[in-house]
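A single protein chain has been omitted; all remaining protein chains appear in their positions.
So, chain A:
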(Lines give C-alpha, C1' and ligand atoms only; values in the text may rest on other atoms or scores of the structure.)
Protein backbone atom coordinates (compact mmCIF):
# COMPACT_ATOMS: atom_id res chain seq x y z
CA UNK A 1 0.00 0.00 0.00
CA UNK A 2 2.78 2.39 0.85
CA UNK A 3 5.54 0.97 -1.28
CA UNK A 4 6.21 4.34 -2.86
CA UNK A 5 7.40 5.66 0.50
CA UNK A 6 10.33 3.30 0.60
CA UNK A 7 11.44 3.85 -2.95
CA UNK A 8 13.63 6.83 -2.15
CA UNK A 9 16.96 7.19 -0.52
CA UNK A 10 15.31 7.57 2.89
CA UNK A 11 12.72 5.00 3.82
CA UNK A 12 9.78 7.10 4.93
CA UNK A 13 7.62 4.08 5.76
CA UNK A 14 9.00 4.27 9.29
CA UNK A 15 7.50 7.71 9.72
CA UNK A 16 4.14 6.52 8.49
CA UNK A 17 4.34 3.50 10.76
CA UNK A 18 4.98 5.76 13.75
CA UNK A 19 1.89 7.75 12.84
CA UNK A 20 -0.23 4.62 12.57
CA UNK A 21 0.96 3.36 15.91
CA UNK A 22 -0.01 6.56 17.64
CA UNK A 23 -3.44 6.46 16.04
CA UNK A 24 -4.04 2.86 17.11
CA UNK A 25 -3.04 3.66 20.65
CA UNK A 26 -5.51 6.49 20.84
CA UNK A 27 -8.35 4.46 19.37
CA UNK A 28 -7.76 1.70 21.87
CA UNK A 29 -8.10 4.13 24.73
CA UNK A 30 -11.75 4.59 23.86
CA UNK A 31 -12.92 1.07 24.52
CA UNK A 32 -15.83 -0.32 22.58
CA UNK A 33 -17.47 0.54 19.31
CA UNK A 34 -16.92 4.04 17.95
CA UNK A 35 -17.94 6.57 15.38
CA UNK A 36 -15.55 9.25 14.14
CA UNK A 37 -16.81 12.72 13.36
CA UNK A 38 -14.38 14.29 10.92
CA UNK A 39 -13.27 17.82 10.37
CA UNK A 40 -13.41 17.39 6.61
CA UNK A 41 -10.06 19.05 6.05
CA UNK A 42 -8.35 16.25 7.93
CA UNK A 43 -9.64 13.27 5.99
CA UNK A 44 -7.16 13.89 3.17
CA UNK A 45 -4.02 13.98 5.30
CA UNK A 46 -5.23 11.07 7.45
CA UNK A 47 -5.80 9.03 4.33
CA UNK A 48 -2.07 9.14 3.73
CA UNK A 49 -1.43 7.57 7.12
CA UNK A 50 -4.19 5.03 7.49
CA UNK A 51 -6.98 3.48 5.49
CA UNK A 52 -10.43 2.73 6.75
CA UNK A 53 -9.42 -0.86 7.35
CA UNK A 54 -7.09 0.21 10.15
CA UNK A 55 -9.86 2.18 11.79
CA UNK A 56 -12.24 -0.73 11.38
CA UNK A 57 -9.85 -3.09 13.09
CA UNK A 58 -10.10 -0.80 16.06
CA UNK A 59 -13.85 -0.85 16.20
CA UNK A 60 -14.61 2.28 14.23
CA UNK A 61 -18.01 1.45 12.82
CA UNK A 62 -19.24 4.75 11.48
CA UNK A 63 -17.77 7.95 10.09
CA UNK A 64 -19.52 11.29 9.83
CA UNK A 65 -18.61 14.73 8.61
CA UNK A 66 -18.59 17.44 11.22
CA UNK A 67 -21.57 19.75 10.79
CA UNK A 68 -23.99 21.59 13.02
CA UNK A 69 -27.13 19.95 14.28
CA UNK A 70 -27.92 16.64 15.87
CA UNK A 71 -25.42 13.84 15.46
CA UNK A 72 -26.65 10.93 13.39
CA UNK A 73 -28.09 7.94 15.16
CA UNK A 74 -25.50 5.26 15.55
CA UNK A 75 -25.39 2.62 18.20
CA UNK A 76 -21.83 3.06 19.25
CA UNK A 77 -20.20 3.41 22.61
CA UNK A 78 -17.96 6.33 21.65
CA UNK A 79 -18.19 9.42 19.51
CA UNK A 80 -14.77 10.81 18.66
CA UNK A 81 -14.26 14.22 17.07
CA UNK A 82 -11.14 14.46 14.90
CA UNK A 83 -10.61 18.19 14.51
CA UNK A 84 -8.14 20.96 13.92
CA UNK A 85 -7.97 23.34 16.89
CA UNK A 86 -10.19 26.07 15.48
CA UNK A 87 -12.81 28.07 17.25
CA UNK A 88 -15.41 27.81 14.52
CA UNK A 89 -15.16 24.02 14.73
CA UNK A 90 -15.56 24.15 18.47
CA UNK A 91 -18.88 25.92 17.96
CA UNK A 92 -20.09 23.07 15.78
CA UNK A 93 -18.97 20.48 18.30
CA UNK A 94 -20.73 22.41 21.03
CA UNK A 95 -23.92 22.32 19.02
CA UNK A 96 -23.56 18.58 18.43
CA UNK A 97 -23.00 17.82 22.06
CA UNK A 98 -25.84 20.02 23.27
CA UNK A 99 -28.31 18.30 21.00
CA UNK A 100 -27.30 14.85 22.08
CA UNK A 101 -30.24 13.06 23.62
CA UNK A 102 -29.26 12.59 27.23
CA UNK A 103 -31.98 10.06 27.76
CA UNK A 104 -30.76 7.65 25.12
CA UNK A 105 -29.39 4.39 26.25
CA UNK A 106 -26.81 3.28 26.13
CA UNK A 107 -25.23 6.69 26.44
CA UNK A 108 -22.46 7.63 24.10
CA UNK A 109 -19.14 8.92 25.38
CA UNK A 110 -17.55 11.91 23.71
CA UNK A 111 -13.88 12.41 22.98
CA UNK A 112 -11.83 14.93 21.08
CA UNK A 113 -8.67 14.32 19.17
CA UNK A 114 -6.99 17.57 18.26
CA UNK A 115 -4.78 17.51 15.19
CA UNK A 116 -1.94 18.40 15.29
CA UNK A 117 -2.06 19.97 18.76
CA UNK A 118 -4.34 20.36 21.69
CA UNK A 119 -5.34 23.95 22.02
CA UNK A 120 -5.86 25.56 25.35
CA UNK A 121 -7.75 28.32 23.61
CA UNK A 122 -10.21 25.82 22.15
CA UNK A 123 -10.68 24.07 25.44
CA UNK A 124 -11.30 27.37 27.09
CA UNK A 125 -13.89 28.09 24.42
CA UNK A 126 -15.62 24.74 25.00
CA UNK A 127 -15.56 25.41 28.69
CA UNK A 128 -17.24 28.75 28.27
CA UNK A 129 -19.96 26.99 26.33
CA UNK A 130 -20.30 24.61 29.24
CA UNK A 131 -19.56 21.45 27.31
CA UNK A 132 -15.91 20.77 28.06
CA UNK A 133 -16.86 18.37 30.83
CA UNK A 134 -18.68 16.19 28.33
CA UNK A 135 -15.45 14.94 26.86
CA UNK A 136 -13.69 12.04 28.46
CA UNK A 137 -10.55 12.01 26.39
CA UNK A 138 -9.11 15.21 25.03
CA UNK A 139 -5.90 14.43 23.29
CA UNK A 140 -3.65 15.49 20.51
CA UNK A 141 -2.41 13.65 17.50
CA UNK A 142 0.79 15.26 16.38
CA UNK A 143 0.47 14.75 12.68
CA UNK A 144 3.36 17.11 12.02
CA UNK A 145 5.09 15.76 8.95
CA UNK A 146 3.02 13.54 6.70
CA UNK A 147 4.84 11.40 4.14
CA UNK A 148 3.49 12.22 0.69
CA UNK A 149 6.02 10.35 -1.35
CA UNK A 150 9.39 8.69 -1.09
CA UNK A 151 11.11 12.07 -0.96
CA UNK A 152 8.36 14.40 0.14
CA UNK A 153 6.88 15.38 3.49
CA UNK A 154 4.28 18.02 4.23
CA UNK A 155 2.60 19.37 7.32
CA UNK A 156 -0.41 20.43 5.23
CA UNK A 157 -0.90 23.46 7.38
CA UNK A 158 -2.51 25.92 5.00
CA UNK A 159 -2.23 29.05 7.07
CA UNK A 160 1.43 28.89 8.03
CA UNK A 161 2.59 31.58 5.65
CA UNK A 162 -0.14 33.94 6.73
CA UNK A 163 0.46 33.26 10.39
CA UNK A 164 4.20 33.74 10.16
CA UNK A 165 4.33 36.80 7.97
CA UNK A 166 1.08 38.60 8.65
CA UNK A 167 0.27 37.72 12.20
CA UNK A 168 3.71 36.97 13.59
CA UNK A 169 2.30 33.80 15.07
CA UNK A 170 5.03 31.20 15.10
CA UNK A 171 3.03 28.29 16.36
CA UNK A 172 3.37 26.36 13.15
CA UNK A 173 7.13 26.89 13.26
CA UNK A 174 7.00 25.22 16.62
CA UNK A 175 5.22 22.30 14.98
CA UNK A 176 7.81 22.26 12.24
CA UNK A 177 10.54 22.01 14.84
CA UNK A 178 8.63 19.24 16.61
CA UNK A 179 8.27 17.43 13.30
CA UNK A 180 11.99 17.70 12.74
CA UNK A 181 12.63 16.30 16.21
CA UNK A 182 10.41 13.32 15.41
CA UNK A 183 12.28 12.88 12.17
CA UNK A 184 15.60 12.96 13.99
CA UNK A 185 14.33 10.43 16.50
CA UNK A 186 13.64 8.07 13.63
CA UNK A 187 16.48 8.89 11.24
CA UNK A 188 19.24 10.17 13.49
CA UNK A 189 20.52 13.59 14.41
CA UNK A 190 21.21 15.80 11.41
CA UNK A 191 24.80 17.00 11.85
CA UNK A 192 24.63 20.16 9.77
CA UNK A 193 21.94 22.80 9.66
CA UNK A 194 21.90 25.68 7.20
CA UNK A 195 19.23 28.28 6.93
CA UNK A 196 18.10 31.52 5.39
CA UNK A 197 15.35 33.74 6.77
CA UNK A 198 13.79 34.74 10.07
CA UNK A 199 11.57 31.69 10.37
CA UNK A 200 14.45 29.39 9.50
CA UNK A 201 16.43 30.97 12.30
CA UNK A 202 13.56 30.40 14.73
CA UNK A 203 13.15 26.78 13.80
CA UNK A 204 16.85 26.09 14.15
CA UNK A 205 16.85 27.79 17.54
CA UNK A 206 13.90 25.75 18.70
CA UNK A 207 15.48 22.50 17.54
CA UNK A 208 18.65 23.25 19.43
CA UNK A 209 16.68 24.22 22.48
CA UNK A 210 14.49 21.13 22.35
CA UNK A 211 17.51 18.93 22.03
CA UNK A 212 19.02 20.53 25.08
CA UNK A 213 15.86 20.33 27.12
CA UNK A 214 14.83 16.80 26.35
CA UNK A 215 17.88 14.74 27.03
CA UNK A 216 15.95 11.71 25.80
CA UNK A 217 16.26 13.03 22.29
CA UNK A 218 19.91 11.99 22.18
CA UNK A 219 19.71 8.88 20.14
CA UNK A 220 22.04 6.29 18.85
CA UNK A 221 20.71 6.03 15.35
CA UNK A 222 23.13 6.37 12.52
CA UNK A 223 22.23 9.63 10.77
CA UNK A 224 20.51 9.25 7.44
CA UNK A 225 20.51 12.96 6.60
CA UNK A 226 23.79 14.83 6.26
CA UNK A 227 22.36 18.30 6.02
CA UNK A 228 19.21 20.21 6.80
CA UNK A 229 18.50 23.34 4.82
CA UNK A 230 15.77 25.57 6.22
CA UNK A 231 14.37 28.13 3.80
CA UNK A 232 11.83 30.85 4.42
CA UNK A 233 9.22 31.27 1.76
CA UNK A 234 9.66 35.01 1.90
CA UNK A 235 13.28 34.66 0.81
CA UNK A 236 11.80 33.70 -2.55
CA UNK A 237 8.39 35.26 -3.06
CA UNK A 238 8.77 35.13 -6.80
CA UNK A 239 8.70 31.43 -7.59
CA UNK A 240 5.17 30.48 -6.46
CA UNK A 241 3.68 33.42 -8.36
CA UNK A 242 4.87 32.12 -11.71
CA UNK A 243 2.89 29.45 -13.55
CA UNK A 244 4.49 26.05 -13.08
CA UNK A 245 5.25 24.34 -16.35
CA UNK A 246 6.04 20.80 -15.28
CA UNK A 247 3.42 18.12 -15.81
CA UNK A 248 2.61 17.79 -12.13
CA UNK A 249 2.85 21.54 -11.61
CA UNK A 250 0.33 22.17 -14.36
CA UNK A 251 -2.07 19.56 -13.03
CA UNK A 252 -1.89 21.38 -9.72
CA UNK A 253 -2.25 24.84 -11.28
CA UNK A 254 -5.29 23.82 -13.30
CA UNK A 255 -7.10 21.22 -11.21
CA UNK A 256 -5.47 21.43 -7.78
CA UNK A 257 -3.83 18.38 -6.24
CA UNK A 258 -4.99 17.68 -2.71
CA UNK A 259 -3.24 15.16 -0.55
CA UNK A 260 -1.92 13.44 -3.70
CA UNK A 261 -5.41 13.23 -5.22
CA UNK A 262 -6.74 15.17 -8.16
CA UNK A 263 -10.31 15.50 -9.39
CA UNK A 264 -10.69 15.79 -13.14
CA UNK A 265 -13.58 16.53 -15.46
CA UNK A 266 -15.08 13.15 -16.30
CA UNK A 267 -15.76 13.53 -20.04
CA UNK A 268 -12.33 12.45 -21.16
CA UNK A 269 -12.43 9.36 -19.01
CA UNK A 270 -15.65 7.89 -20.33
CA UNK A 271 -15.28 4.20 -21.08
CA UNK A 272 -14.92 3.79 -24.82
CA UNK A 273 -17.19 0.87 -25.45
CA UNK A 274 -19.12 0.57 -28.61
CA UNK A 275 -22.87 0.44 -28.52
CA UNK A 276 -23.11 2.55 -25.42
CA UNK A 277 -22.30 5.75 -27.20
CA UNK A 278 -23.21 8.70 -25.05
CA UNK A 279 -25.76 6.73 -23.10
CA UNK A 280 -24.52 7.39 -19.64
CA UNK A 281 -21.66 9.79 -19.54
CA UNK A 282 -20.12 9.94 -16.10
CA UNK A 283 -20.98 13.12 -14.22
CA UNK A 284 -18.91 12.60 -11.11
CA UNK A 285 -15.40 14.02 -11.37
CA UNK A 286 -12.76 11.41 -11.99
CA UNK A 287 -10.55 11.05 -8.92
CA UNK A 288 -7.02 9.83 -9.34
CA UNK A 289 -4.16 9.35 -6.95
CA UNK A 290 -0.86 10.73 -8.13
CA UNK A 291 2.36 9.45 -6.65
CA UNK A 292 5.47 7.56 -7.54
CA UNK A 293 3.76 4.22 -6.95
CA UNK A 294 2.61 4.66 -10.55
CA UNK A 295 5.62 3.98 -12.71
CA UNK A 296 4.60 6.13 -15.64
CA UNK A 297 3.66 9.07 -13.45
CA UNK A 298 6.97 8.90 -11.63
CA UNK A 299 8.68 9.16 -14.99
CA UNK A 300 6.75 12.13 -16.38
CA UNK A 301 5.58 14.17 -13.38
CA UNK A 302 8.69 16.34 -13.23
CA UNK A 303 9.19 16.85 -16.94
CA UNK A 304 8.42 20.09 -18.67
CA UNK A 305 4.96 19.65 -20.14
CA UNK A 306 6.36 20.07 -23.63
CA UNK A 307 8.39 16.91 -23.13
CA UNK A 308 5.50 14.77 -21.89
CA UNK A 309 3.83 14.11 -25.24
CA UNK A 310 6.79 12.31 -26.74
CA UNK A 311 7.17 10.04 -23.73
CA UNK A 312 3.51 9.14 -23.84
CA UNK A 313 3.60 8.24 -27.51
CA UNK A 314 6.75 6.19 -27.03
CA UNK A 315 5.08 4.30 -24.19
CA UNK A 316 2.03 3.71 -26.33
CA UNK A 317 4.18 2.03 -28.96
CA UNK A 318 5.90 -0.16 -26.42
CA UNK A 319 2.65 -1.27 -24.90
CA UNK A 320 0.94 -2.09 -28.17
CA UNK A 321 4.04 -4.01 -29.21
CA UNK A 322 3.84 -5.95 -25.97
CA UNK A 323 0.22 -6.81 -26.61
CA UNK A 324 1.11 -7.88 -30.14
CA UNK A 325 3.42 -10.50 -28.65
CA UNK A 326 0.45 -12.70 -28.02
CA UNK A 327 0.34 -13.57 -31.70
CA UNK A 328 3.87 -14.87 -31.49
CA UNK A 329 3.26 -16.93 -28.41
CA UNK A 330 3.08 -20.44 -29.71
CA UNK A 331 4.13 -22.87 -27.07
CA UNK A 332 2.26 -23.35 -23.83
CA UNK A 333 5.26 -21.91 -21.96
CA UNK A 334 5.20 -18.77 -24.06
CA UNK A 335 1.50 -18.31 -23.59
CA UNK A 336 1.87 -18.84 -19.88
CA UNK A 337 4.54 -16.22 -19.69
CA UNK A 338 2.44 -13.80 -21.65
CA UNK A 339 -0.52 -14.35 -19.38
CA UNK A 340 1.58 -13.82 -16.28
CA UNK A 341 2.63 -10.44 -17.60
CA UNK A 342 -0.89 -9.47 -18.48
CA UNK A 343 -1.91 -7.76 -15.23
CA UNK A 344 1.15 -5.57 -15.31
CA UNK A 345 0.55 -4.73 -18.94
CA UNK A 346 -3.07 -3.91 -18.32
CA UNK A 347 -2.16 -1.64 -15.43
CA UNK A 348 0.39 0.08 -17.65
CA UNK A 349 -2.20 0.50 -20.35
CA UNK A 350 -4.78 2.07 -18.08
CA UNK A 351 -2.14 4.32 -16.56
CA UNK A 352 -1.16 5.41 -20.04
CA UNK A 353 -4.78 6.02 -20.97
CA UNK A 354 -5.30 8.18 -17.90
CA UNK A 355 -2.25 10.30 -18.47
CA UNK A 356 -2.98 10.71 -22.13
CA UNK A 357 -6.39 12.06 -21.16
CA UNK A 358 -4.92 14.38 -18.55
CA UNK A 359 -2.31 15.62 -21.01
CA UNK A 360 -5.07 16.35 -23.51
CA UNK A 361 -7.01 18.31 -20.95
CA UNK A 362 -3.94 20.33 -20.06
CA UNK A 363 -3.02 20.88 -23.64
CA UNK A 364 -6.41 22.44 -24.32
CA UNK A 365 -5.47 25.05 -21.79
CA UNK A 366 -1.80 25.56 -22.51
CA UNK A 367 -2.52 26.11 -26.19
CA UNK A 368 -5.17 28.73 -25.47
CA UNK A 369 -4.43 32.30 -26.37
CA UNK A 370 -4.93 33.55 -22.85
CA UNK A 371 -2.53 31.04 -21.34
CA UNK A 372 0.08 32.11 -23.83
CA UNK A 373 -0.47 35.83 -23.20
CA UNK A 374 -0.31 35.31 -19.47
CA UNK A 375 2.87 33.31 -19.72
CA UNK A 376 4.46 35.89 -21.99
CA UNK A 377 3.86 38.61 -19.44
CA UNK A 378 5.18 36.47 -16.60
CA UNK A 379 8.33 35.71 -18.53
CA UNK A 380 8.84 39.33 -19.43
CA UNK A 381 8.65 40.29 -15.78
CA UNK A 382 10.98 37.51 -14.69
CA UNK A 383 13.54 38.41 -17.27
CA UNK A 384 13.28 42.05 -16.25
CA UNK A 385 11.39 43.58 -19.16
CA UNK A 386 9.05 46.52 -18.54
CA UNK A 387 8.54 45.84 -14.89
CA UNK A 388 8.30 49.50 -13.98
CA UNK A 389 5.17 50.55 -15.82
CA UNK A 390 1.50 49.65 -15.97
CA UNK A 391 1.14 46.47 -17.99
CA UNK A 392 -1.41 46.39 -20.79
CA UNK A 393 -2.28 42.76 -20.43
CA UNK A 394 -2.99 43.12 -16.72
CA UNK A 395 -5.21 46.09 -17.47
CA UNK A 396 -7.06 44.10 -20.10
CA UNK A 397 -7.57 41.21 -17.73
CA UNK A 398 -9.04 43.54 -15.13
CA UNK A 399 -11.32 45.08 -17.72
CA UNK A 400 -12.54 41.62 -18.67
CA UNK A 401 -12.95 40.72 -15.04
CA UNK A 402 -10.66 37.74 -15.07
CA UNK A 403 -10.42 36.06 -11.69
CA UNK A 404 -9.09 38.40 -9.04
CA UNK A 405 -6.50 35.87 -7.94
CA UNK A 406 -5.01 35.80 -11.42
CA UNK A 407 -4.73 39.58 -11.38
CA UNK A 408 -3.15 39.59 -7.95
CA UNK A 409 -0.63 36.94 -8.97
CA UNK A 410 0.49 39.04 -11.91
CA UNK A 411 0.61 42.33 -10.07
CA UNK A 412 2.55 40.76 -7.20
CA UNK A 413 4.91 39.11 -9.66
CA UNK A 414 5.59 42.45 -11.26
CA UNK A 415 6.14 44.03 -7.87
CA UNK A 416 8.58 41.33 -6.78
CA UNK A 417 10.50 41.50 -10.06
CA UNK A 418 10.83 45.24 -9.69
CA UNK A 419 11.66 45.25 -6.00
CA UNK A 420 8.44 47.15 -5.48
CA UNK A 421 6.28 49.26 -7.78
CA UNK A 422 6.46 52.98 -8.33
CA UNK A 423 3.80 54.94 -6.49
CA UNK A 424 1.95 55.83 -9.67
CA UNK A 425 1.86 52.26 -10.93
CA UNK A 426 0.83 50.82 -7.59
CA UNK A 427 -1.95 53.37 -7.18
CA UNK A 428 -3.21 52.69 -10.67
CA UNK A 429 -3.47 48.95 -10.14
CA UNK A 430 -5.07 49.36 -6.75
CA UNK A 431 -7.67 51.71 -8.10
CA UNK A 432 -8.57 49.48 -11.02
CA UNK A 433 -8.82 46.44 -8.79
CA UNK A 434 -11.01 48.13 -6.20
CA UNK A 435 -13.31 49.68 -8.78
CA UNK A 436 -13.76 46.44 -10.64
CA UNK A 437 -13.82 43.84 -7.88
CA UNK A 438 -15.15 45.89 -4.95
CA UNK A 439 -13.70 48.27 -2.42
CA UNK A 440 -13.67 45.68 0.35
CA UNK A 441 -10.66 44.09 -1.32
CA UNK A 442 -8.62 46.91 0.13
CA UNK A 443 -8.22 44.53 3.07
CA UNK A 444 -6.66 41.88 0.86
CA UNK A 445 -4.37 44.41 -0.82
CA UNK A 446 -3.30 45.46 2.61
CA UNK A 447 -2.45 41.88 3.55
CA UNK A 448 -0.38 41.47 0.41
CA UNK A 449 1.51 44.62 1.24
CA UNK A 450 2.16 43.42 4.75
CA UNK A 451 3.50 40.14 3.43
CA UNK A 452 5.82 42.01 1.10
CA UNK A 453 4.24 40.61 -2.06
CA UNK A 454 3.02 43.99 -3.10
CA UNK A 455 5.03 47.00 -2.18
CA UNK A 456 6.15 50.46 -2.94
CA UNK A 457 9.64 50.75 -4.32
CA UNK A 458 11.64 52.64 -1.79
CA UNK A 459 15.02 54.17 -2.25
CA UNK A 460 14.39 54.07 -5.97
CA UNK A 461 16.72 51.13 -6.45
CA UNK A 462 15.71 47.86 -7.98
CA UNK A 463 18.05 45.09 -6.90
CA UNK A 464 16.22 42.29 -8.67
CA UNK A 465 18.48 42.50 -11.77
CA UNK A 466 21.53 41.94 -9.60
CA UNK A 467 19.94 38.96 -7.90
CA UNK A 468 18.77 37.59 -11.23
CA UNK A 469 22.19 37.84 -12.82
CA UNK A 470 24.21 36.57 -9.89
CA UNK A 471 21.98 33.58 -9.29
CA UNK A 472 21.38 33.05 -13.01
CA UNK A 473 17.63 33.05 -12.50
CA UNK A 474 16.86 33.64 -16.14
CA UNK A 475 18.29 31.29 -18.75
CA UNK A 476 17.70 32.15 -22.37
CA UNK A 477 18.72 28.83 -23.84
CA UNK A 478 16.49 26.45 -21.99
CA UNK A 479 16.19 22.84 -23.07
CA UNK A 480 12.77 21.51 -22.21
CA UNK A 481 13.25 18.02 -23.66
CA UNK A 482 16.64 17.15 -22.23
CA UNK A 483 17.24 19.70 -19.54
CA UNK A 484 20.68 20.58 -18.29
CA UNK A 485 19.54 23.14 -15.75
CA UNK A 486 16.72 23.54 -13.25
CA UNK A 487 15.33 26.49 -15.24
CA UNK A 488 13.44 23.99 -17.41
CA UNK A 489 10.68 23.77 -14.78
CA UNK A 490 9.51 27.27 -15.63
CA UNK A 491 10.77 27.23 -19.23
CA UNK A 492 13.51 29.75 -18.55
CA UNK A 493 13.21 30.82 -14.96
CA UNK A 494 15.29 28.93 -12.41
CA UNK A 495 13.51 28.97 -9.05
CA UNK A 496 15.50 31.13 -6.66
CA UNK A 497 14.90 28.84 -3.70
CA UNK A 498 16.30 25.81 -5.49
CA UNK A 499 19.22 27.82 -6.84
CA UNK A 500 20.11 28.60 -3.23
CA UNK A 501 20.04 24.89 -2.39
CA UNK A 502 22.12 24.09 -5.45
CA UNK A 503 24.74 26.73 -4.66
CA UNK A 504 24.89 25.62 -1.05
CA UNK A 505 25.89 22.13 -2.13
CA UNK A 506 28.44 23.48 -4.56
CA UNK A 507 30.45 25.70 -4.23
CA UNK A 508 28.92 26.92 -0.95
CA UNK A 509 27.15 30.09 0.08
CA UNK A 510 30.32 32.01 0.66
CA UNK A 511 30.39 32.67 -3.08
CA UNK A 512 27.08 34.53 -2.97
CA UNK A 513 27.34 36.46 0.29
CA UNK A 514 26.43 39.74 -1.40
CA UNK A 515 23.18 38.43 -2.85
CA UNK A 516 22.26 36.63 0.36
CA UNK A 517 22.44 39.97 2.08
CA UNK A 518 19.94 41.42 -0.38
CA UNK A 519 17.42 38.70 0.43
CA UNK A 520 15.42 39.06 3.64
CA UNK A 521 16.45 37.48 6.94
CA UNK A 522 19.71 36.10 8.29
CA UNK A 523 21.63 33.19 6.85
CA UNK A 524 23.39 30.84 9.22
CA UNK A 525 25.02 27.52 9.84
CA UNK A 526 24.76 25.30 12.91
CA UNK A 527 26.35 22.00 13.78
CA UNK A 528 24.88 19.32 15.98
CA UNK A 529 27.48 17.18 17.68
CA UNK A 530 27.30 13.46 17.06
CA UNK A 531 28.79 10.82 19.32
CA UNK A 532 32.02 9.60 17.72
CA UNK A 533 30.58 6.22 16.91
CA UNK A 534 27.91 7.75 14.72
CA UNK A 535 30.07 9.96 12.60
CA UNK A 536 29.74 9.04 9.02
CA UNK A 537 32.57 7.79 6.93
CA UNK A 538 31.42 8.36 3.44
CA UNK A 539 32.04 5.72 0.85
CA UNK A 540 33.68 6.97 -2.25
CA UNK A 541 31.05 8.16 -4.71
CA UNK A 542 28.26 8.03 -2.16
CA UNK A 543 25.86 10.92 -2.38
CA UNK A 544 25.08 13.22 0.50
CA UNK A 545 21.46 13.48 1.61
CA UNK A 546 20.04 16.93 2.23
CA UNK A 547 16.65 17.66 3.69
CA UNK A 548 15.31 20.94 2.35
CA UNK A 549 12.53 22.34 4.51
CA UNK A 550 10.42 25.10 2.95
CA UNK A 551 8.80 27.17 5.69
CA UNK A 552 5.66 28.71 4.25
CA UNK A 553 5.12 26.33 1.35
CA UNK A 554 6.69 24.79 -1.74
CA UNK A 555 5.47 24.30 -5.31
CA UNK A 556 5.60 21.12 -7.38
CA UNK A 557 7.90 22.83 -9.84
CA UNK A 558 10.42 23.50 -7.08
CA UNK A 559 10.18 19.88 -6.02
CA UNK A 560 10.78 18.85 -9.63
CA UNK A 561 13.85 21.08 -9.77
CA UNK A 562 15.26 19.48 -6.63
CA UNK A 563 14.57 16.00 -7.99
CA UNK A 564 16.39 17.01 -11.14
CA UNK A 565 19.40 17.97 -9.02
CA UNK A 566 19.20 14.65 -7.16
CA UNK A 567 19.40 12.80 -10.44
CA UNK A 568 22.29 14.74 -11.91
CA UNK A 569 25.09 12.32 -12.48
CA UNK A 570 27.80 14.34 -10.86
CA UNK A 571 25.47 16.16 -8.49
CA UNK A 572 26.71 14.52 -5.35
CA UNK A 573 23.59 15.38 -3.37
CA UNK A 574 20.21 13.78 -3.07
CA UNK A 575 17.31 15.80 -1.76
CA UNK A 576 14.38 15.03 0.45
CA UNK A 577 11.82 17.80 0.61
CA UNK A 578 9.71 18.89 3.56
CA UNK A 579 7.28 21.76 3.76
CA UNK A 580 4.52 23.31 5.80
CA UNK A 581 2.19 23.08 2.80
CA UNK A 582 2.22 22.18 -0.86
CA UNK A 583 1.17 25.35 -2.61
CA UNK A 584 0.73 27.03 -5.96
CA UNK A 585 0.32 30.72 -6.67
CA UNK A 586 -3.45 30.50 -6.49
CA UNK A 587 -3.78 28.64 -3.21
CA UNK A 588 -1.06 30.80 -1.75
CA UNK A 589 -2.68 34.12 -2.65
CA UNK A 590 -6.02 32.73 -1.53
CA UNK A 591 -4.61 32.03 1.90
CA UNK A 592 -3.69 35.71 2.17
CA UNK A 593 -7.03 37.07 1.06
CA UNK A 594 -9.45 38.48 3.54
CA UNK A 595 -12.39 36.15 3.97
CA UNK A 596 -15.31 38.10 2.61
CA UNK A 597 -18.90 37.42 3.33
CA UNK A 598 -20.67 35.97 0.32
CA UNK A 599 -22.50 38.53 -1.77
CA UNK A 600 -26.06 38.87 -0.49
CA UNK A 601 -28.02 37.41 -3.36
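One rule holds in what follows: contacts are C-beta pairs under 8 Å (C-beta built on N, C-alpha and C of every residue); 3 or more make two chains touch, one makes a residue touch a chain; residues count from 1.
Operating definition for what follows: contacts and distances are computed from a predicted model.
Among the names given as "SERTA domain containing 2", "3-ketoacyl-CoA synthase", "Spermatogenesis-defective protein 39 homolog" or "adenine phosphoribosyltransferase", UniProt records the absent chain under the name "Spermatogenesis-defective protein 39 homolog". Contact with the omitted chain, checked across A:133, A:343 or A:459, is made by A:133.
Touching the missing chain, out of A:6, A:171 or A:289, is residue A:171. Interface note for the absent chain: among A:72, A:438, A:522 or A:572, the touching residue is A:438. Looking at chain A, the residues touching the absent chain are 28-32, 85, 87, 117-121, 123-125, 127, 130, 132-133, 136-140, 163, 167-171, 173-174, 177, 202, 206, 213, 395-396, 399, 401, 427, 430-432, 434-440, 442-443, 446, 594, 596-597, 599-601.
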